[in-house]
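Only a single protein chain was left out; the remaining protein chains are all shown in position.
Think of it as A, B, C and D in the order they're written, each chain with its own count starting at 1.
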Amino acid sequence: MATKTTIDSKQLIAQEKKNNPSFAKTVWREIIHDKVALISLCILTVILIVAYSSPLFIDQVEMKRVNFFNNWKPPSAENWLGTDDGGRDVFSLMLLGTRNSFTIGLLVTLFAGSIGLTYGLISGYFGGVVDNIMMRILEFLMVLPTLMIVIVLVVIIPNYNVLSFVLIMSLLYWFGKARLVRSRAIQERELDYINASRTLGTPSWKIMLFEMFPNISSLVIVNMTLTLAGNIGLETGLTFLGFGLPDGTPSLGTLIGFARNPDLVQNKWWVWLPAALLILVMMLCINYIGQAVKRASDARQRLA
Amino acid sequence: ACSGKDKEGSGEKEPGKEPEKEQEETKGEDEEEAEESSTNIDFPLEVSNNAEPIEDGEMTVGMVTDTPFEGTLNRVFYSGVYDAEILQYFDERLLASDGDYLITNEGAAEYKLSDDKKTITIKIRDGVNWHDGEPVKASDLLYAYQLLGHPDYVGERYTFLIQNVEGMPEYHAGETTEISGITVSDDDKEITITYTEATPSLMSGIWAYPVPRHYVGDIMTGETTIEEIESSDKIRMNPIGFGPYKVAKIVPGESVLFERNEDYWRGKPALKSIVLKVVSTATVLESLKKGDVDLASIPTDQYLNAKDIDNIEILGAIDYAYTYIGFKLGKWDEEKKENIMDPNSKFADKRVRQAMWYAMDNETIGKELYHGLRYPATSLIIPVFESFHDADLETPSYDPEKAKALLDEAGFVDVDGDGFREDPDGNEFVLNFASMSGGETAQPIAQYYMQNWADVGIKVQLLDGRLHEFNSFYDMVKADEPKIDIFQGAWSVASDPDPSGIYGRTSAFNYSRFTSEKNDELLAAGTSEKAFDPEYRKDIYKQWQALMADEVPVAPTVYRYYLTGVNKRVVNYSEEPGSENARPWKWAVSE
Amino acid sequence: MLKFILRRTLLMIPQLILLSLIIFVLAKAMPGDAVTGAFMGNPDVTPERMEEIREKYGLNDPWYVQYGRWIGNAVTGDFGKSYTHKQPVTTVIAGRLENTILLNFFVLIVTYIIALPLGIIAGRWTDSWADKLIVTYNYVSFATPLFVFALLMLFCFSFILNWFPSGGSVDIKIEAGTWEYIVSRAKHLFLPVMSTALLATYSTIQYLRNDIIDQKVKDYVKTARAKGVPEGKVYTRHIFRNSLLPIAAFLGLEITGLIGGSIFVESIYSYPGLGRLFLDSILLRDYQVVTAIVMLSGIAIIVGTMLSDIILSIVDPRIRIE
Amino acid sequence: MSLLKVNDLKVHYPIRGGFFRRVVDSVRAVDGISFELQPGETYGLVGESGCGKTTSGRAIIGLNKATSGEMLFEGKDLAKMRRAERRKYTKDIQMIFQDPYSSLNGRKNVLSIIAEPLRNFERLSAKEELIKVQELVERVGLSPESIYKYPHQFSGGQRQRIGIARALALRPKLIIADEPVSALDVSVQAQVLNFMQEIQEDFNLTYLFISHDLGIIQHMCDRIGIMYRGRFVEEGTADEIYNNPQHVYTKRLIAAIPEMNPEKRFEKMHLRQAINQEYQKEYNTYFDKDGRMFDLKKLSDTHSVAMQ
Partner (left out) sequence: MKNPVLEIKDLRTSFSIKGDYYAAVDGVSLTVYENEVVAIVGESGCGKSALALSIMGLHNLKNTKLEGQVNFGGQNLLTLSPSKLNKVRGKDIGMIFQDPMTALNPLATIGRQIEEPMDYHTKLSAAEKKRRTLELLRRVGIKNEQRVYGQYPHELSGGMRQRVVIAIALSCDPVLLLADEPTTALDVTIQAQIMDLMKELQNQMKTGIILITHDLGVVAEMADRVVVMYAGEVVEIAEVQELFQNPLHPYTRSLLNSIPSNLEAKEKLHVIDGIVPSIQNLDRTGCRFAPRINWIPEQDHEEQPEMHEAEPNHFVRCTCYKTFYFPEDRVGEREYVTTES
């Protein structure tokens, strides 16, 4: 409806700014409208806050102290989740482990995500020969039996620690993402707003970063949330095979890794089960949040 | 890993001492030792079931491993522990051995030693036949030597005792095709082996496994080659021996079906068949409980649960292994091929080493972490060697106060008040500790030792802040990686008590690089001709044990038990070396 | 088509060479070598003897010489000899390969048997309770570590219920070739296959569900309805068919996942397959075997992807391979 | 002097195939076209879908590489310029895109959309930039607060105006309009067309107007080129093309315009049939034996046709 108006610009401008929710706000709205996602978010937040603030109330040196007179104690008032083989408090281990595992998952997701994103964007944006070459390389990389290479690398790396673990994982887990981003980037490239920027003389890197990226960011964010869920459990399997994090680094994987021993599976459930459940809960939470994020990125599916 | 699982007796135990990959395989013990040890658990060595065995019984034995066995079923060529376990059922050593792992004349052959102790004559009994009916010949044993010494042979069993055979080095170098030190009698039943040097190791370590030449083919005539034998089905799918059971069928990597060898020289074996199958560590207890397997070793960490299983009996023996903390005292000199002590080592003062030993609380580890299945070690000659192990040896045991006193005395005191001692010059004293990963307990134990040391004021930190994988660990230890000050290792011990292989001046495996005149002297005496006299040898080793307890190049930490779960229906089964019931042909089941 | 296969096969060669180079260099870079792996510190094997053996194995040559030798032989199908098994690598692998292939073949089949109906149900009746259930199952299966699940399955069905054997591939006492033999093999395969398959359904269900939801609103579906096609047939004749097609394209990826997964179940169920062999060979530094297995996995993945492309080109008329 | 002179422009897309994905053939999307634009005029490019209109436009603005031929802009050949050099001409040639929905980045507000070219070429302070953008926004008839809105908050016509504002920001001399209204409703279409005519006068613009709708072309253009399979079949003033089409393809195109008078619809249908017959019968007069068009032949100063 057209109306002739003389405008109080400032007020209108302010209103306009408010009217246009950013992606973050849309996500927030989506989450609020989805009870499961909201609950998930709350649970996850609590878990993470507790886990990340745990160094404040856990004396790490004391906690890591081995006390063989106190090992394999079942849950009690003193040790909420009992103790492990070294008499260490499983609950504290779990909190620190959550912190490590989540940090690892997050870092791997971010690193692998950024590598994949950059690769995919460049390949998709330039297309043609560049794309051709980059895709051949990617195809080759996708052929690598990742798990096996990870294992070999873990053996090789002389200074194997959390950081190198994150790096190894990041270096081997971006291929899928690159492909995903590239296929979207190729679609996006055909759209006229990219052409427009090119005719306006915007340099390629700027177009990639400021035009194309924001438009595929929701795809990337959705994908990253979902992979984040997977990456938290990343070390568990490797730990089981004996190629997980260095011993002595508490992680959910190390705790679940206790389940290698059938005795512990049956009789000392408190060492591994809470960690396993925690992973499950975190992954479910992240997944449900991820779904909400996904809906937010796709106007068709939005609830809000 | 360790190959100490042979039940036939010490002689069949492979000569060899190997570093243990800490992967929780615990084994053997002696009754007597158990009493002496500081532990209060006591395991039988023999099953208590005395019922009448049934005719034609069948038994299932579990090989506890998460790894399929390799299936190189020949004494000359195999390398895995599990292959050795399979071998014992169908292949035997010609010479039997007693509880001291010394050869006896009860086996399929008799021996005679010459006066100069350099020549041994082995005579095979009549009626000892290969599974295909061919008699076992002296030349079959010669053939084993021909294989072991062959230039193309790349296995690990071309060892000192083989090299010591006269003419062997020439043969090995490919200069001749005859081994001058070995002769075979005309009737092909008697073989004489002459050694360059006399050594008492011969009494336990002599190679007496013949190889069925007629079956696998002869490399000397060019009929076949070593390579062909190694990969041939004749040692993989249908191997033969002259032991109590014949291989009837093999499912590669997972199980073997044995059938009774009616023609066994000792008589008819008790069981009609034995199934030997791989059982994963995760399932072993359940398999025992269900009766799926009648016999299987029990991983230490599952001991408490195994105790509650009604249908099995737990046998236990002391394992042929010990764990130790090593102190880097010097370097391996590649030129001279010998160990050189470094006077500037952080541990040049032996009081520091002693103090660190005093500080370690092995008792608690054994009792609490291993439920008594490990207990503090004292000497470097383990209790398995009844006659040589010095049970009365005075060695440091957990005593932090003593440790502190020793350190004070050595001038290591805390000058800057940070709770940790500085060296006599007042410099920071921090030790790098290398330890192996693998097994769940590795980490807490390393952590615990570091706590122990910290309690007496010695600051120890993990090398690179973490444990190291087996291969890289030994790579570093072997290469005298300068970052390493102390390390935790383990040795698996063979049937010969001679420690010179791991503590001698010229031994590359002397990882702590400790040398001394006295040590050289004693070790030489221990293997001299005189040492064929057990009393003499015992005395020498007593002195050596005392020397090591005083010098502490390494501090032994724990000895271990290994446990075997046996179904209560099993009869005539024993873990005792040399005992009659330790031989598979006697094993049987009741009901 | 033939040309396509030929082209892809030719393309595979440089890929494989590169892969082998990478893996060879990596394997070589592992601390220790076959000799340390096998005789590490056995004091009866003197350092001189170890050197001698190394020399015989050619382990002292520079890596590129070793690689050259290796690749030269590999071209002729000779992957060298395993140090631990003392057998040609091809023989060592062949023995295990059969088991692994059998295992993964059934895993693949069972995965699809489970995943396809579930994906279809979830996609067709979105937001129904069935869908919610399936989605939850999907998340849970995604979140559960395979080895924990495999262990739990083992406890339940082998130990407590005693329905299935706890390990191995076949009962040794049974004659090969008989009916019982097949039953025995099937029983031994059941648990490893189920534990892998139940968790491997994730991507297929997820994909199928999403795709069906997408297809539902496509115009051609409207056309079908306008033709008077009953609702049920709209799904079976149009939507499912079109959604199921791309599943074929996942075959390649699926294979990659399985190769990783079999390492876990093989060790839990004492099933002698390639995965376990790989781990053991790494520990023993039997790099001939390591390299060969990685190569084999690489080939499996490449062939898998190629197969996907071919299947896709057969079932999807829009993609045509000349 | 003409503003733009296109000489025998060819754009071929390679078709890869065969064993090593070599170039086996090419799509001759544009296969030798020549035309001139005089300053201030509107030149129409018509033809059916896939005849190469878009490709020609994109080649001129540099989104596609020309395979061969010249594009003289104010006498300088755009085709031969290096990237840096060419950038200078970016300011002078701008484009309006077909799809008002995809041609604006949905993640950016109008301010950043319109400011994009300014940021690339002019160093303005935030304030100056805002003023300039606001001027432009006003010029295209949107209210000032619009600059903080996002594209999805506008109707198609308004979006197209935003696109035009962006193109105008650098004060270009030539605007290539590739089907600027074909995605719009009739009423909105009218709005945009009117507006384009207005600014043409105000800014003294030259248009290369690409469309497949002959009605719109006729309404907007001074001169028209009819394209078919990458080549021109006829070129002339609007009047000449509509009232005196020479080439059978042109005739066919014009006959395809729906008849607005319902009474004449059967006449029109018959006319179409007749032209179809002519097309069939006299095919050889218009196409050579390979089915390709002949070169343009001048009929008059302004009118040329591809006939033998």
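Throughout what follows, a contact is a pair of C-beta atoms (placed from the backbone, for glycine too) under 8 Å apart; a residue touches a chain by one contact, two chains touch by 3 or more.
Keep in mind the model is a prediction, meaning the values are calculated, not measured.
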The one of D:Val11, D:Leu142, D:Leu205 or D:Val248 in touch with the missing chain is D:Leu142
Touch assignment to the omitted chain, from C:Leu18, C:Ile213 or C:Leu245, lands on C:Leu245
Checked against the full complex, the residue among D:Arg119, D:Lys132, D:Lys268 or D:Arg292 that touches the missing chain is D:Lys268
Among listed residues D:Glu70, D:Asp92, D:Glu122 or D:Glu259, the absent chain is touched only by D:Glu259
Touch rule applied to chain D and the missing chain gives residues 48-49, 141-143, 153-155, 157-158, 185-191, 193-194, 197-198, 212-216, 218-220, 238, 252-253, 255-263, 265, 268-269, 272-273
Residues of chain C touching the missing chain are 218-220, 222-231, 237-238, 241-242, 245, 315-318
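The rule is simple: only the chains that are shown with their structure count from here on.
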Of A-C and A-D, the pair joined by more C-beta contact pairs is A-C
In whole angstrom, the CA-centroid distance of chain A from chain C equals 25
Distance between the CA centroids of chain A and chain D (whole Å) is 47
Among all residues of chain A, those touching at least two other chains are 155, 158, 260, 262, 266
Multi-partner residues in chain C (2 or more other chains touched) are 30-31, 151, 155, 267
Note: in the complex, chain A contacts chain D through residues 5, 7, 9, 12-13, 15-17, 19-20, 191-193, 195-203, 211, 214-215, 217
Note: in the complex, chain A contacts chain B through residues 64-66, 68-69, 71, 84-86, 88, 155, 158-161, 242, 246-249, 258, 260-263, 266-267
The residues of chain D that touch chain A in their complex are 58, 61-63, 87, 90-91, 93-95, 97-99, 102-109, 116-117, 120-121, 143-145, 148-150, 153, 163, 166, 170
